[in-house]
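Subset of chains shown; positions unchanged.
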Amino acid sequence: MQLGKKIVRALFVGRFQPIHLGHMEALRIILEAVDELIIVIGSSQKSHELDNPFTAGERISMVRAALDEMKIAPSRYYLIPVPDSTMHSSWVSTVIAYCPPFHIVYSNEPLTRRLFREAERTVQGIPLFQRKLYSATEIRQRILTGKTWRTLLPKGVVAVIEEIKGVERLRELAETDSPFTKKLQV
Amino acid sequence: MQLGKKIVRALFVGRFQPIHLGHMEALRIILEAVDELIIVIGSSQKSHELDNPFTAGERISMVRAALDEMKIAPSRYYLIPVPDSTMHSSWVSTVIAYCPPFHIVYSNEPLTRRLFREAERTVQGIPLFQRKLYSATEIRQRILTGKTWRTLLPKGVVAVIEEIKGVERLRELAETDSPFTKKLQV
């Protein structure tokens, strides 16, 4: 698809398990640089795993709430869940098929960067904000161990997690050492 | 997920190949009755078939353009592509996993209605507007045979179809009688 001349549209891929203040800072900076942003909810088919506790629908609620809180109008962005591909080498074409056309990809994730660059797309890094602290892995860990985590997320995201009893879900998923948990999903 | 007390959110499922003025009339009526609407782009993995010519991304562009034209703010709706499920009996749970929570499903499609009702969801019909004329099947047929079709679509949708050379795509897909076309996709 040819893009209209004046609009610059960027792509940002994340799993958002969950979206946190580090993501928000990156989104704010990107939205200053471009007209429209496509936010891809990656691994959309996943949920109920320690590394991927939330469904695509729950993550969409969280991202929308977070952007509302930051006063970013939904007309500025697209929020699109994209399932994983069976072949890494087909993943970029899957993203392209699921999304309106875009000019630039923002990512710090090496595999995402690599795959888009091999597909001859422009890829740009994101200035990260206290990466160690503002990391979804760190946040899931804190939820599990009962350490402070609410301050690392937008308030609306905390509200969604509480509404869906996300803390309880994460802790239950961690309760087992059974290989079944890992094996359930193909 | 528990829903907030005051907001009523509805679900509307379609393939939107392409979205037309009949859909628009239905969306207008539903949006008068509910606070927020989730518009599911069904069979999101499909494209480049006579019955499913457009990609999910192209359909998202079309729906957004159509709703903009009708002055419906993106804050009123979610636009969510959902891939088909290998089992009909798992399709409702797939939709639920991909979407924020909803109270009511609007649909005239018998299978959609049946599956949601078996899942004990409230399903409501949609007042249809000149169904024979405003039908995606009819429109694809008219594009193929060169009959008037632009007047059946929102202007923004016509613009997207022209930008992506959709007429040419549809006609090329029709050019063959080879079983290969039907067989390519598993």
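Letters A and B mark the chains in the order given here, with residues in each chain numbered from 1 onward.
Quick note on the criterion: a residue touches a chain if its C-beta (ideal position, glycine included) is under 8 Å from a C-beta of that chain, and two chains touch if they have at least 3 such contacts.
Just so we're clear, the structure is a prediction, and the values are computed from it rather than from any experiment.
J.: Beyond the 2 chains sitting in the coordinates, how many copies does the whole assembly comprise in total?
T.: 6
Criterion: only the chains that are shown with their structure count from here on.
J.: Could you say what rotation angle superposes chain A on its sequence twin chain B, using C-alpha positions and rounding to the nearest 5°?
T.: 180
J.: What's the distance between the Cα centroids of chain A and chain B, rounded to whole Å?
T.: Each chain's C-alpha centroid was found; their separation is 25 Å.
J.: Would you tell me which residues of chain A are touching chain B in their complex?
T.: It comes out as residues 1-2, 44, 47, 55-58, 60-61, 64, 73-75, 78-81, 83, 96-101, 163-164.
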